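Heads up, the thing below is written out as structure tokens.
All protein chains but one are shown at their positions in the complex.
Think of it as A, B and C in the order they're written, each chain with its own count starting at 1.
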């Protein structure tokens, strides 16, 4: 449908666009328009570049020394791994500190390697050991430091693409936090499922548990493997123990154990996800495209795809950590699974 | 901080970006990065272009014959009036019908002029009279028709910029709905505040009330003006009567009455908004920039601005309809007001 | 099963009882043990006794001049009309005032006759016209007065049998309230279903709407009668417009319109109820026992019964107001309907 030139010009001058020219792009049939593509980053390739950033960039200048995974389907300046998920790999060298700040966006850290680092969140000092999940919800002060003898590397996941898109992304710099004496206090207050400090009963607006040690998560997965049927998924969601809800408003975290030789398919769904390999190796098939993953690799799963992950070892379990935007989609009531 | 060329190339080839180069853009201090600018569209300018679209574009080819307001701060193909809000002006001529479809995005219609049109939502046929608000929540089938003698024009507001960005925006075409006999049934079931059909008590996942007639809203505003202090805002939120929550998961609707001569300031806040002038004329000042508005004009209010609206008539009340993304921001816990 | 005398004595001396002797009483099969019996109080009988109390008992000595309906199945000192519901008929003569107090129990008032009375609740002065529902939730200060020329009579319903049983029932006397200027302010703030004052959005712990005028309720019932199928109940629940929940935590209120000649059966359910006849006359059948009701009569419906009400007029609609303990039962998850 060709419009008269003067009409087109009049529309342009008034900052108007004809909907009919774009309606099928905006709301296509069958599948949404997606720029995000399935992708895998190999840790073996990433790591040297991250290590070299440690040589090139002083932490004082960087504020955060991280390499951002930019989905090949998006322009690189977008800094999006998935539609609403930012993924970075961050390095902190011995003796360094990443200064205290806070921002609108919510973040989580999943530790990849290195021991002895700490993240301090709103005055609570949290150890960073490989496999640990640490939350820094939107608006919480946080800083990182590494005082022992080895570099620490972690994966950052943030909802900042969403917050930035909403034109609400801001930050604030703060003074060094003086962490309270109780190192990792939340883990001592919240240990056993179904038990919470009496005085915290009924609090629904707080993030009382900020660190989930991998040692415990792995143990819980192994317990679960004994508690469910042999063909059921061994899949645990990380939740706020005071509410039972996912621990961040927009991003969901979960841990998946694949028994030796196990292959597991997930329904096509409206949410996107990022997988991080904690232990083991195997394959991921995303809408028919295969990726072979090894320890610490990162896989991006777009919206509305079919996903199958498989553990190719016949003797060892594999463990995957997943971040997705399902909580956001549930909160705005667009989350769907397609059988 | 200049990086070695080979390192820059290596990052690019691996789809990586250095965070430190972009961190202040992504999470700036003091104010978020905003592309959306304050803007006003005059109905007196818009209307002729919309009427001409009726001559140029057959409804059968357009699916929806609408002109989209593209914020001057964004590229026009973005179709965003505000960060998460799409605004269109739609025309339906006598004898026309806009066919039945449904989509992931949620929409609302605010009728500007013309009488005798109908929107049918999930089998409920709803009259479209000037000032009426009609909801077509995500996933609900909806079609429009106009059988009487005059064109009908309405404003569409959708959260489609968000849903598209999340790569979850889809649509489906449907057969013509056979509307149930009970014209505008929800308005007869939900009339008085505090009274709901007994059998619907406790339903929290439905949209039971789909049409809010302007006649009633205006009356409720005039009642409220008598019920609040003289210097309090006369401002009503449209809610789901079964839950008390805003009527769409992402978009909030409200109606504001400005008494003769009244000037009202709103706190700087993290949400963006779009104002539609139902009756009257006056001014809007957005972070120091002034806009004079008249009947049916549309004003875009970016995030994090100070807003003052004023009724310049000393004898008549003015009425504004507002759409904002505060419900979305509340659900993901980033909504803030700055005193 | 006979126990040795010494054992019985030992149990008694230790304040112990053998469960096996009482288990079937405590948790019988098929139907619960019920003391509450179906009962009807005729207004024509009640009214003279209430009027006489006005001659016998000065309001200053009575604090509240009310006659309490004591279910014939219970000892009269129990003051229970139904298991958890207290029902009284209260009289206030011209020039009298029932002083300001507040208590743990929640109450509601349904006006039977007389014009010109007021109840003041937490500083809001509410007119009492026949058929109006006025809430005085637990903990709210309230006083009544009648300054015009005729006696006012209303029905009180309270959850005090429950609160007393929980040994938590207390009261406090207060100074005369100085009611704010805005007579019946909540009705001007909450008029149309789906519209609430913007600043009150999201408040979930308040009782924003304290008076439901009968004029509006009756109109809403008549509207509903047009909006539902001919064989559907015309039954409205009174709710908190900010939450959609029943307006008191323990007691539910609803209004039922019976079209001319209409007979309506309710499922057997775990809740008990009290019916008050606002207009009309008809019959109630409760587990096979019939009661003929006329204007202002009160009928008690025990738990777990089948109830049918019928309007015996072929020309006029009848209107019933119902109070039940379903909200309490829902909150503690024991509410059931049996099909």
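Following the convention adopted for this analysis, a residue touches a chain if its C-beta (ideal position, glycine included) is under 8 Å from a C-beta of that chain, and two chains touch if they have at least 3 such contacts.
Please read all numbers here as calculations on a predicted model, not as lab measurements.
The chain not shown here is touched by just one of C:88, C:114 or C:280, and that residue is C:88. In the full complex, subunit C touches the hidden chain at residues 1, 3-4, 7, 10-12, 14-20, 22-23, 26-36, 39, 41, 45-46, 49, 52-53, 56-57, 61-72, 76-77, 79, 83-84, 88, 90, 103-105, 138, 159-160, 162-173, 249-250, 270, 272, 302-304, 325, 328-329, 331-334. In the full complex, the hidden chain is touched by subunit A at residues 182, 185, 187-199, 201-202, 204, 209, 212, 216-217, 219-220, 223-224, 226-228, 233, 235-247, 254-255, 330.
Criterion: only the chains that are shown with their structure count from here on.
Taken as a graph of touching chains, this assembly is arranged as a line, each chain contacting the next along an open chain of partners.
One finds 53 Å separating the Cα centroids of subunit A and subunit C. Residue numbers of subunit A whose C-beta contacts span two or more other chains: none are found.
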